[in-house]
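Please find one structure pasted underneath; my questions will follow.
Omission of a single protein chain aside, the complex is shown with its protein chains in their original locations.
A, B and C label the chains in the order they appear, each numbered from 1.
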Amino acid sequence: MTAAGTPRRRPGRRPGVVLGSCLLVALALAAFAGPLFLPYTHTQQDLATVLSAPSPAHPLGTARLGEDVLALCLRGLQKSLVIGLLAAVLTTVVSAVVGTVAGYLGGMVDRVLMAVVDVLLVLPPILVVAVVSPALRDQSWLVLVLLIAGFQWMLTARVVRARARSLRSSGYVVAAENMGASSARVVTRHLLPQMAPLLVVDCTLNVASAVLAEAGLSYFGFGVQAPDVSLGTLVSAGTGSALTFPWVFLAPVGFLAATVLAAAVLGEGLRDDEGAR
Amino acid sequence: ANQATPGQAPPGASATQGPDINRQDRANLREGGDLRVPIDSLPSNFNPKQVNGARVVTYQLADAILPSAFLDTADGVPAVNKDFFTAIELVSTQPQVVRYTIAPNAVWSNGRPLTWQDLRGHWAALNGTDTRYEVNNHVGYQDVAKVERGASDKEAVLTFAKPFADWPGLFRPLVPVEVTETPEAFNKSWLNGPTVTAGAFEVAEVDTTAKVVTLRRSDRWWGARPMLDRVIFRALAPAARADELANGGIDLYPIGGDIDLLARAKAVSGVEIRQATERRAGQLSFNGGDGAPLSDEKLRVAIAQAVDPQAVTDVVVGPIAPGSKAVGNHILPPGYAGYRDNSGVLPHNPDAARAALDAQGWVLDGAVRVKNGQRLSLRFVVQATPTGRTVAGVVAEQLAKVGVEAKVEAVPVERFQDTYLQPGNFDIIAFEWTKSPYPVSHDRPVFQVPEGAKAGNNFGRVVVPGIQELYDRAIAEFDPAKRDELANEIDVLAWRHAHHLPLYPESGAYAVRSKLANYGARGLGAYGFAAAGFMK
Amino acid sequence: MLDGERHVALSAPAGRARLAAGLAGRVAGRVALCLAAVLLTYTLAALSFDPLAELRSTQPPTPQAVLDARAAELGLDLPVLPRFLRWLSGVPAGDFGVTVDGHAVADEVWERAGTSLRLFLPGSVLAVLLGVAVGIWGALRAGRWADKISMAAALVLLAVPVFVLGTLLKILWLPVNEAAGTDLLPFSGEKTPGSDLAGWAAAGDRLRHLVLPTVAIALPQIAFYSRYQRAAMLEVLHSEFLRAARARGLTRARAVRRHGLRMALIPMTALVAFSFGLHLAGGVFTERIFGWHGLGDWMMSAIEHQDAMVVATSTLLMAVLVVVVGWLADLALVLLDPRTRS
């Protein structure tokens, strides 16, 4: 129980929150505004300077067809961020809905939903995504977002459900029920707001795992499809050059790690904040 | 022929060369040693004649453990495999009769002598009459009327129902009658490994856990004793091969078009690059199907002229095999004895292309030509691989120079064939095609006249008048020199009508441990495990 | 397994029957879980795969008769569910159907499973142990530099995809191998192919092959577990019962050892059970990168070859593995936490 009168600490004081959000904002700015300031597009080939080492003209060097690695990375970052964010938001929405409905309503609904969760948890999600993705290869990358979200929501849903279950018997939910509030009202006015900090934290952490998931799928060629690039496709395409033309590999790895790290640090910071309350 | 990288060839001279295998006398070789060769994966069926078995790996293995009627020499010409056949003669041509005389001491690994029955069984399984045999194709065998015993069990006589000039392509390799006896045996008995073999080597172990096939020197072998103790084929992802070569886990790997693999190999001491042009070549196919813009032959020809195959070759193969020359023949591979560069029929000439386009009424409007309000804009489909995208980049720019817009679509490799190539879903498409050692029989579907949806391998559906008659003549022509002449005539026709446009040869480059002799970049020749060895 | 059960039974004789019944009930539930999971993947695979695509695109073309025969053999004319049931009915007898290229799946399945286990188990066991150790060590030093550094390192490790980690390990090790002139620690496969080593030498050879992939498997897991273990331990360190234990005369160290450790390990059992599937997926990358032909590698190539039977079989084994680990985690929980026994 918090001491009476203690004002709720606003998030943002923890170094993790500051660091993570600054880094994420910086990356997002670079991804979306950066390309405007570059003299090259990510598809522009320059067959005269293929695989050249970093130089003032190409700060991160050039790739196999003479594309500017920085331009490629920024473009890949763009895609990875968008995929990560969308998948994370979707994941969070699905897990929030499934979790609260299952936890609050209980009974048969709960059992069915949790059975679904259990079944999906038995399988390494990335493998299931891999199974279907060849068939969906020439679909839009939005399908990829759906797939990533579709196999990532289960753990959060369980956490949310556990929360919802404990909240179900909590004083204010019982009070609301006693005054005749409908289930919809209880869920939207009492359960979800209560869950919001948890969901925000989770959403942030999900960004990190979605970006990693996309990279993993791309490694097997199941992720974003050419000619589009993501950090995952860049890393996997650059793997072979790790020893020969290291910039082709290390640059996207750096961006990828920074993105995931930023999201994770931010998420953990927010979680600590939430825990401290 | 033992330089690390082939030197820059003088202009005009062909950089194409024969096998680059560090040829050495046996005296210079050390007795024993293991040759460790990376493969993509274990064959899913070790029977090279079964659908799932017809893969590069099984042919590679067959070179060491199965008989073969002919072996290719360095310039791609088949020569009788004397270890197994003392003679193979074309006895008559009307009807066509071929007699195979089997070496008297040729035996299978189970001790059973190699006889005419093996050839008969092989033919019976592959001729297509019994559909239970899951064969990869029946070309040639279906034209044989019968296989009979000759003077002895060691003599087989083939009588053809109709002339088949590419008959040396038969029994390459030859599988034992144990395999061809029943469809069941044919389809399944070699699923997990060869059982009855004959050759300089025999199967020591198929390790399905580690995905390794180990061959060892065969004690039964009646031919020249191989220098190597063992040949070890090991499934290894291409990306892992450079590490393994550096770590001493394998002795060579193909570089293909991968600049990283080349760079890695160059950095390893005791490893050199060997290179010899192989049968595979990159090409552009044009869509001549009804309603497609390029069904207009004049336009097609002009476009073909605008493309500079040598420039493409320089960019794609040049970094790996400097001095490589563009492929100048639609059906015969460079390096082959009868190969002729016929590109002079339709040489790269942008000025001519511009003039032709102007003449056809395609006038420049800004950067792109227009005719009757229609822009000269073509869908250019390539695979989303570095090579595909490079080709797209170079060609698109060349086309742009003559006022043709190429809209590049880099599509996933897996979808390429089904979605784009086969149904003719493109205006121009770039891909690589392996030329057959028997172009007259095997490659005929490339020029087949499309019937409805069936177009064989004529993906662009361009019909070249007169080409079928030439094929008919070639298939009945038993004189190799005359047949090569006919093949070149076919090629000239293909150039003239711009059926498709040959571009660059595959690099044929290998990273090979320098000590390895008589092995490496084989070019058009056979693998030759029996001769391979390590230098003292 | 049996050992664990006996252990439990000894410590709570009265609850033995109930415990056994409870565990049996869970086993049944989990078998159902596996089947449901496999049905899901099989259906997805069967609906989206085109097993004959590869044969159709050969050059020269495969005869139509062969294609038809193959389609019939694979049961492609049947709807998905009967096909699945046909496959499933063979499973209890060890028949896992045939692959697209005609192999009996059963021929390969145990080799694949063995390879995966040999690769994945040592790394995972090591990772759990080290992760727990590092987490506890960090919690006991919470706030100090060593703790901060190890936690930051864990975060960074978790931000790097598994396949990058594998590649980085190779890059870092390659100069060492080159300097040594031989492959001190090989990069590919689980033993030197064609080597005729025996006995200890063979074991040593396998061990050398195991080192790098094990590091690749273990590092992210250590990072993962240590973070959670640290949090769990910190919570315990602030707990009232630890303070009470010290109040009755135990030194801090002894109180932590006797009371804290066990409590801090309890939440880890659930974590291991839940996250095992995730780490298993990471193992697929490791198999690929280090050239071990295990279940993950099999499944990936099955996807490339559009082979639903193999996908179903490898999924089944992985699901069984996940479920068995879950069950072991339950067992560990029961051993650690006697409250769960009643």
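Rule of thumb we're sticking to: a residue touches a chain if its C-beta (ideal position, glycine included) is under 8 Å from a C-beta of that chain, and two chains touch if they have at least 3 such contacts.
Just so we're on the same page, contacts and distances are computed from a predicted model.
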I want to check something: the complex is missing a chain, and I'd like its UniProt protein name from "Fumarate reductase iron-sulfur subunit", "Succinate dehydrogenase hydrophobic membrane anchor subunit", "Peptide/nickel transport system ATP-binding protein" or "Thiamine pyrophosphate-dependent enzyme". "Peptide/nickel transport system ATP-binding protein"
Check: shown chains touched by the absent chain are A, C
Return the single residue from C:His259, C:His279 or C:His293 that touches the missing chain. C:His259
Per the touch definition above, residue among A:Val159, A:Ala181 or A:Val200 touching the missing chain: A:Ala181
Out of C:Gln64, C:Ser89, C:Ser195 or C:Thr251, only one touches the absent chain, namely C:Thr251
In the full complex, which bits of chain C touch the chain not displayed? Write them out. 238-241, 243-254, 258-259, 262-263, 266, 336-339, 342
Counting contacts across the full complex, list the positions on chain A that touch the omitted chain. 1-9, 13, 170-172, 174-176, 178-181, 185, 189-190, 193-194, 196
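As a convention for this text, only the chains that are shown with their structure count from here on.
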Using the definition of touching given at the top, classify the network of chains in this structure as line, ring, star, complete or other. complete
Please work out the Cα centroid separation of chain A and chain B, and write it as a whole number of Å. 46
Distance from the mean Cα position of chain C to that of chain B, given in whole angstrom: 42
Where does chain C touch two or more other chains at once, residue-wise? 174, 288
Which residues of chain A touch chain B in the complex? 45, 47, 50-51, 64-65, 134, 137-138, 221, 225-227, 239-241, 243-245
Report the residues of chain C in contact with chain B in the complex, numbered from low to high. 53, 55-63, 65-66, 69-70, 99, 101-103, 107-108, 111-112, 114-115, 170, 174, 177-178, 182-183, 186-194, 288-289, 291, 293, 301
Show me the residue ranges of chain B that touch chain C in the complex, using the header's touch definition. 34, 36, 41, 44-45, 51-52, 54, 128, 131-132, 134-139, 187-188, 191-192, 207-212, 214, 230, 232, 234-237, 240, 243-244, 246-249, 417-418, 422, 434, 442, 445, 456-457
